[in-house]
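There's a structure below that I have some questions on.
Complex shown without one protein chain; remaining protein chains in place.
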Amino acid sequence: MHTIRLSHLAVVLVSLMSMTASAQESHIDKLTGNAKHGKALYQRYCIFCHGTDGDGRGESAPYLNPKPRDFTKAVFKCRSTPSGSLPLDSDLYDTITRGIHASGMPSWKPLLKQERADLVAYIKTFSSSFQEEKPGEPVVIPAEPPSSPESVKRGADLFQSMNCWACHGKDGRGHGPSAATLTDNQGNPITPFDFTSGRSFKCGETDRDMFRDLVTGLDGTPMPSFVGAMSADQRWDVVHYIRTLSDSKKHSVAKNDASGQ
Amino acid sequence: MRCFFLIAAVLDFRGRKAGVLMSKNSYWLIIAIAGLGWVISSRISAGPSALADAGSSLKGEVKFEGTPPKGTRIDMSADPLCAKTHPTPITTEDVVVGASGGLANVVVYVSDGLTSRNFQPPQEAAVFTQKGCQYKPHVLAMQANQKLEVVNDDETTHNIHPSPANNREWNMTQPHGAPLEQTFAREEIAIPVKCNVHPWMRGYIAVFKHPYFAVTDKDGKFEVKDLPPGTYTISAWQEKLGTQTQKITIGTGESKSLDFSFKQ
Partner (left out) sequence: MRIVSWKKTGMHLLMLGTLLAFVQTAHAIPAFARKYGLPCSACHEAWPMLNNFGQTFKDNGYQLGNGRDAPIYQEPSYWPIMFRATPFWHRENNNRQAVDVVAGNPSSGQVESSVTSSGFDLSGVDLITAGTIYNNISFFVQPFIGSNSITLSQAWARLDNLAGSRWLNLKMGKFELDEPISQERQLILNNTGGVYYNYFFTPPGDKNFFQGIGLPQLGVELLGHSGDDSTRYSVAVVSNSNGQTGLPSNQAYDVYANFNQSFETPWFGRQQVGAYGYVGESPTFFQTSGGSPIPGTGMGNRSFYRLGAYGHWFVNKFDFYTFYLHGSDNVFLGNGVAANQPSSLPIGAVGPVWNGGFIEGHYNPTPRLIFTGRYELNRMSRQANPGIRADSGNLDSWTIGYRWYPIMSPRAGLAWTQEYSRVTNAGAAPLSGKDDTHDSYLMGFDFDF
């Protein structure tokens, strides 16, 4: 009869669990997503754009612009963590829920919350980075000071001195001198955002979202992080200035706005 | 540390296969594990000084054969703050050949022959400077996990955007004088670096696990110091002309010479 040393068994079990647990699960608020369930959902909803292997080479990908995300690189635009860092589970969840405006990525809000959490867990399995690294500290967004003509003027000056105009153009339409040279991290041409369009931004439409984008940058695109370049107040000034570039009343963030062009 | 558990599990399994786990067997098991752990931990803390031999030197020259290509003129008029730093426009730096045919900005490094062990990165930071709306040095070589200090010596604001294949991609804006520190965790030869604001800017950062590398100067000359005795494959990488390799054996404290030659 064998004597099974509990300590040895425990050692083996613990090492196995630590290797697999976090990679197969996602945690968003009270939800726990499961990658196995996420896989079935991915094959129903995501596979034709993002590909069977999550590399963005689905059957529809050649016809899409911008191209679908390549999950194997673990580089994501919409995060609340510093540039170069992995996103939080909630960042991926928010992107799935919100979709990405002016792209092929729809809002998957009609999916159940549990289903979206399961998808996040499965998406993380495409890159070993999620097992090897931890996401960075999420950005803390301070309270927004009210806008004012002075704030807008400071923002305009920063738009100039921070060289935003080099890509976004002096009028914010996205045709700056560098714009034609810009590519994303897959080598595809990419155009800077047109602030005059009144469209939703890629990663959310509120001032807080814009502030966060300035801090995190949009990894995988030419949009950098301004965390070391500007203070929090300066970033709010830039946000206030950018809002004036479009007729934002036309596209206010009404809860019932279904089609938001 | 994972392999520690794995080894423990394997020993445990073998022990159980042999029959009932006697207390004497488990005593030897503990000694074996402890010994293994000591060996592993001692290797982790080994720096180059523990096993390297001071005094050896690998010197050489990288030459360019044939007529050096003319660089393309860079138009910096899009940003007046850049244009004024170069009253006479400069040219691209993808192939820079010195007066006597030496090829600059070639990374010479050991690509094979070092027994795999961990090298501590140096304490001092590697410095990558933006000056005159160019990267200085054009090619930087550094160690994995070494601090990278990025300096903006220009009046204009740059963003520094490496495009690694084997490291995390990041993209940071840096106005004049603002500090910026980053690091790369994995070996990669070499990471292209660009500035989205100033699209003509191009540089490279080569990241190594070990400290045995050098970048050729404007005359194509390099020196790799303190290589431990052994047989190595030495590679020379140039951003446009590719990589060449040669084998070399170096003894204790020996000085050896090695040349490379690239052509279009």
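Just a few scattered comments:
Letters A and B name the chains as they come in the text, with residue numbers starting at 1 for each one.
The definition used in the following text is that contacts are C-beta pairs under 8 Å (C-beta built on N, C-alpha and C of every residue); 3 or more make two chains touch, one makes a residue touch a chain.
Just so it is clear, the model here is predicted, and its values are computed rather than measured.
Note that the undisplayed chain, when the full complex is considered, contacts A. Checked against the full complex, the one of A:Ile47, A:Ile141, A:Ala156 or A:Ala232 touching the unshown chain is A:Ile47. Interface note: of A:Ser103, A:Ser129 or A:Thr244, the residue touching the hidden chain in the full complex is A:Ser103.
Of A:Gln24, A:Thr72, A:Gln114 or A:Thr244, it is A:Gln114 that touches the chain left out of the display.
Although one chain is not drawn, the whole complex shows that of A:Ser60, A:Gln160 or A:Thr206 it is A:Ser60 that touches it. By the touch rule set out above, chain A reaches the unshown chain at residues 40, 43-45, 47-49, 58-61, 63-64, 99-115, 199-200, 254, 256-261.
By our rule, only the chains that are shown with their structure count from here on.
Centre-to-centre separation of chain A and chain B, using mean CA positions: 31 Å.
Here chain B touches chain A in the complex through residues 2, 5-6, 8-9, 12, 16, 19-21, 26, 78-79, 156-161, 163, 168-175, 178-180, 182, 196-199, going by the rule given at the top. Residues of chain A that touch chain B in their complex: 1-5, 8, 11-12, 14-15, 19, 73, 75, 82-85, 129, 133, 161-163, 166-167, 177-178, 181-182, 185, 217, 219-229.
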